[in-house]
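Below is one structure, written out as structure tokens; the observations come after it.
Of the protein chains in this complex, all but one are displayed in their positions.
Coming up: chain A.
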Amino acid sequence: MSAGPVERPPGEAGGGSAAPASPRALAWRRRRHSLGRFWAGYRGNRAGLAGLAGLAVFVLIALCAPLLIGPADLSLTDAPGGPHEPPSAAYPLGTDNYGRSILDLVIWGSRVSLTVGFLATLMCVGLGTLVGIVAGHYGGFGSTVLMRITDWVLVLPALVLAVAFAAVMGQGTVTIILAIGLTAWPTTARLVRAQTLAVEARPYIDRAKALGGGHGHVMTRHVLPNVMPIVLAQTTLTVAESIIMESTMAFLGLGDPNTLSWGGTLQEARNAGAVSSGLWWHLLPPGLAIVLVALAFTLCGRAIEGVLNPRLRERR
């Protein structure tokens, strides 16, 4: 690992000639400055770079999927190939029981998997951050109640809850997003609350209060920026979790049968008897895609954590 001396991004401490900068320009320059510093640290983490590259590939594939695959390629009744053809030049990963190219299915499935992963993550990280900051900032009885609820949700088996959800709301992508979002937030909430408590004990919080800042000011201007690194790292880790969860739920048949996702493809493979008849090309590609995407997000998450959390950085 290239542990060179921390370099200062150039161009901000530049003498008294910086007079005509407006506050907004200042803010931008500052943001660029801290982004540069972050990138310098991230670059040193090779696993993180690999994760980032993998992520970029997956996102690119998901975005370009409509250009590569036409609706006819995914048609159930009018599939291009024969059922369960082994890999060949025409179908590099073989075909499924309807005769669709597995490669096409995996490529198309990335769209749903990534979308659900991101949306569910957005929801659960948002909820977790809100609960964590509010519980950490206000303290008192309300905070205790909030944290008891958090602990309770934390030990609830997410899958059982998700099945119950699907029973109430009907199966579908939205159900999956909600189920993940409403069960996965407690980890974030606990982390954020711990960090909030640490930040709230700092003297600059007293200074902000003495300047007249209220709860909103303290929470948004001081606590939030300080918990953001943790939230960011947590987000990337949660995306990986959400994608796995989505696949699991789709595999269990809780997903929308009309949308293609990796978990859904796996479920179809099982229903088609791929496990017993050794049709590995039907099972392996979607499974590998899930593993790879989760790995990429986890690598990024760990790298971000390492750069932003000084305590972890020292240990490295």
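Criterion: contacts are C-beta pairs under 8 Å (C-beta built on N, C-alpha and C of every residue); 3 or more make two chains touch, one makes a residue touch a chain; residues count from 1.
Just so we're on the same page, contacts and distances are computed from a predicted model.
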Q: Among "Xanthine dehydrogenase family protein subunit M", "Aspartyl/glutamyl-tRNA(Asn/Gln) amidotransferase subunit C", "Oligopeptide/dipeptide ABC transporter ATP-binding protein" or "Transketolase, N-terminal section", find the name that the UniProt record gives to the complex chain excluded from display.
A: "Oligopeptide/dipeptide ABC transporter ATP-binding protein"
Q: Return the single residue from A:G142, A:P225 or A:G278 that touches the missing chain.
A: A:P225
Q. Of the residues listed, A:R43, A:R148 or A:R207, which one is in contact with the missing chain?
A. A:R207
**Q.** Contacts of chain A with the absent chain, listed as residue ranges
**A.** 12-13, 15-16, 18-19, 21-23, 26, 29-30, 33, 202-204, 206-215, 217, 221-222, 225-226
